[in-house]
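Take a look at the structure below.
All protein chains but one are shown at their positions in the complex.
In this document, chain identifiers A, B and C correspond to the written order of the chains, with residue numbering beginning at 1 in each.
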């Protein structure tokens, strides 16, 4: 029995799902294949991901393959109630309500696991946590998949401590996921969110990007593409020199703090913009976070030490400092592209979720055969997803001639 | 007596106005100056512009200068009711309601003119039209200003026909307006609107930009900055070759129609994407207009000839063709950045409205002395606005030494 | 009787001419047309332009049209002796020797005018000067064309002083000349020259571009495209703000002097980088000029005040300051792309010289009918050149439908 806000929202939710589906050719092809073969017939799958249109398409793909799908969110603030209603009306069991309490959120996770799934799809590691705590929930379990870097890191820590109790496929680490989702997905959706939320001009602004990993590279690249004057901060000298060669200035955050107009953190670390930097900032700066957790901009410090707090616009809080400077924080330092925007572009999630769907099929195909470890996505899955993606764009690429193959082996 | 939706919306409107004001240093400096000098003391000014936060700041600037300001919108769909309420609560007479009927809209225009203003600020030419029709409304009038290319073109036609009855300053043609508003304003806000409305990926998409004037240059530049594969269509060979040298492919719309994923028209002409092109388009293409009128994409044809119409998402209508292809149109072909987005970035309007405020002051200073013509913005106004803008960014530039001045004169 | 270095160099010169010709489709089409129509039959034309492969193609085009062509250079350092030899062997009278003395240079100009041409093609204004001094030389003259901004400026000064004695077409001001030559030509060829001469890395270097006119825009755009960190200096606030919006930092040269690694001047002014700036510069900076005259970088000051001068590489002189810092100047501050590189790309000159050839035909067609003024290039010539260029690239563009034409006239 689904737990949702309001079944009457289903129509709006269906529109959103259909829109997303129409820009997900990879997942659509897999879905069609699943519909014919029904690989998941009689199988129960529990999913925990941000519950919105794109992830609904993933749940429906599994459902089309014959699975009994139980879906919950992975963050109370990212659930879209209309999509939840639509999904519930389309044969999926849904447990997700926007803005629910922490307690209800956990209850939803438990409800989603109560069906004792054979396979679990996790995003961040909360389901995995519960499954390790409660043996009864994992009695049918043969394996899981994990969507994020953060989740994979948690799993690896568990594996190192020899406490991982079932196999998990690290979907995040597939080429077709992290090479695109992190760079082009974060790059585009972060600026979509910032522009939509603030209405300020990006061109001509000094934009400080903290972190030059795949996500940071994407954020910096698109900032420059919009006419921003990009400064990169880093702790890794090699990445710092890469940034310099890509055309960006590099300096410490201590120095950048006084120059920047707009800051985006994307490091995976905490307090990257914090108490040391706030006092140096110009009046009216805008602070956004594009990393997984809401600790990169030290909003806790701002809450405690600001003279006053003012709502500036939807999703923008102004922290008035003792000297009257106002520091504007988007979405309380939460992942801006999800908390104040649309999330990743549809086509990006199409590739990531193509990998997810095939990874789940793979887990099933291996039965109890996989070791209780963090397991790489098989290369055939990357190959299948990339092939479907190219085909959907109508792009043909080259293949080696026998002579070329021989040449490459001759070294 | 203001005509607005609901006075209780004022709080939200005030937040928006304050946010905008804080990113408008040019207008703020002028406002401060006006507050001291009160140049408009005892003067009535009527304004007709898109009624939202940025234009509210302009109205308040005039008001701060001592004017009695009567403000109306210039398009029923661009009025923000909360901003209208806030403005009405801050001493401006407001006549504007979102989504009102055509008839009410005209009544609002008339109401705004009923105060018999000495100066009029127009956007598109609707006030000017009324003033020419009804002599009584212009009995105190000494002049007007016009914001847009379209409005200026209409004025010039009237001037050529020797029917222009009062002086109008062509604010649009000031360097500090058209060089920035059209290129960087349209470029950024169009993509803000398209990304926010569609959630599709721009990078990797084939983006067809129709028109390579200042606006088209901005739209193409930012599309490329977001990773789009840009194709430009043009009727002017010189602009076509410029586009080629800027790195873009150029072809006819007939050819581009079958290749593009996303189309943006910005030509000032009609049916630029029309009946000849729709049948060649791929399923799922997205069509947006960034030009002033809603005739660039021939939506009228689509409405008449499509098999079915489906709401795809907010502000997106899908037109199902007889062969099942769906063509998705943003905001019914209206100016996408206003009808489905935030409008131009605040800082861009800061410069444009700086010119406006000073142009109005200039009209007043000339009294009845200006000829009944389309009049260029005096160069001193451009100089003042650019100077204030540079100062607000903390930028110093070079000045010629006496030796250099002499050298330049020696040719 | 030609005056050239060595007739035996003709073979190498012919190769260069043929290479250039094969990338000049516009001029080739005009040449073919001239060959059939022989518009210049019996006419004597004198040309003074940088004597290298691209200009040789222009001389041969006139020659193909039946003209008796007398060609000289416009700068002793830009003459290529092998091309001069080739040209002399192909029916053109040539008077040009690389590195000749100032006296010989003037003698060559006079020799080229001794044939008493009917039409003169000038670059910079030296021929025009002589023609004004000596009435006998202009006894058959009906008009001239001028290639450069500098030459046009000199002509306008003369016109204002009412001393211009014959009509001159301002080829420089044609769209197909200055919109491309100045921006894309200077942009590309300057970096070709700097990279070729220095072998230093551009990506990651702080590149200071002085001047943001068409040439400066091109130089800055390509510097950024190569990964440079661009700083722009300007005296015009509007251009300064354009540069900021294009993604570049703007500051005074006083400040930039201490930050830049590589400086390119392109202002049309003198001492843009001079005595005030040299002492602030870092050791090892590289200074190049891309403006017409060699006064933008104050090399005269360096020559006088440096402790020592060292040849660093071909075309690079190191000026050792009293504190041991070395300032490296390319080509003694002369126009770097010509003095230390290949000059503009062939295809750019193809368009410029297409305009030249048709402008000369136009002068002839007007006979004695043109006034003794600086005359704009007729728009039909821009249209013809742009049409030929598009055709050569296989590009088709749109044309207005009758309905669209009517619409545009309806405003």
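Convention: a contact is a pair of C-beta atoms (placed from the backbone, for glycine too) under 8 Å apart; a residue touches a chain by one contact, two chains touch by 3 or more.
In this text, all values refer to a predicted model and were calculated from it rather than measured experimentally.
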{"item": "Touch criterion as defined above, residue of A:2, A:89 or A:150 at the omitted chain", "value": "A:150"}
{"item": "Full-complex contact with the absent chain, from C:22, C:140 or C:275", "value": "C:22"}
{"item": "Identified contact with the non-displayed chain, of B:16, B:138 or B:229", "value": "B:229"}
{"item": "Of A:114, A:235 or A:310, the one touching the omitted chain in the full complex", "value": "A:235"}
{"item": "Of B:18, B:129 or B:246, the residue in touch with the unshown chain", "value": "B:246"}
{"item": "Positions on chain B contacted by the hidden chain, ascending", "value": "203-204, 224, 227-229, 241, 244-249"}
{"item": "Positions on chain A where the hidden chain makes contact", "value": "150, 153-154, 157, 175-176, 179-180, 183-184, 233-238, 240-242, 244-245, 250-253, 255, 268-271, 295, 382-383, 386-387, 389-390, 393, 395-401, 403-404, 407-408, 411"}
{"item": "In chain C, positions touching the absent partner", "value": "15-16, 18-20, 22-23, 184, 187-188, 191-192, 195-196, 199-204, 222, 224-227, 284, 311-313, 316, 326, 341-343, 345-348, 393"}
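As a working rule, only the chains that are shown with their structure count from here on.
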{"item": "Reference chain C; chain at largest CA-centroid distance", "value": "A"}
{"item": "CA centroid of chain A to CA centroid of chain C, Å", "value": "54"}
{"item": "Distance from chain C to chain B - Cα centre to Cα centre, in angstrom", "value": "39"}
{"item": "Centroid distance [mean C-alpha coordinates] between chain B and chain A, Å", "value": "36"}
{"item": "Multi-partner residues of chain A (each touching 2 or more other chains)", "value": "203-204, 224, 227"}
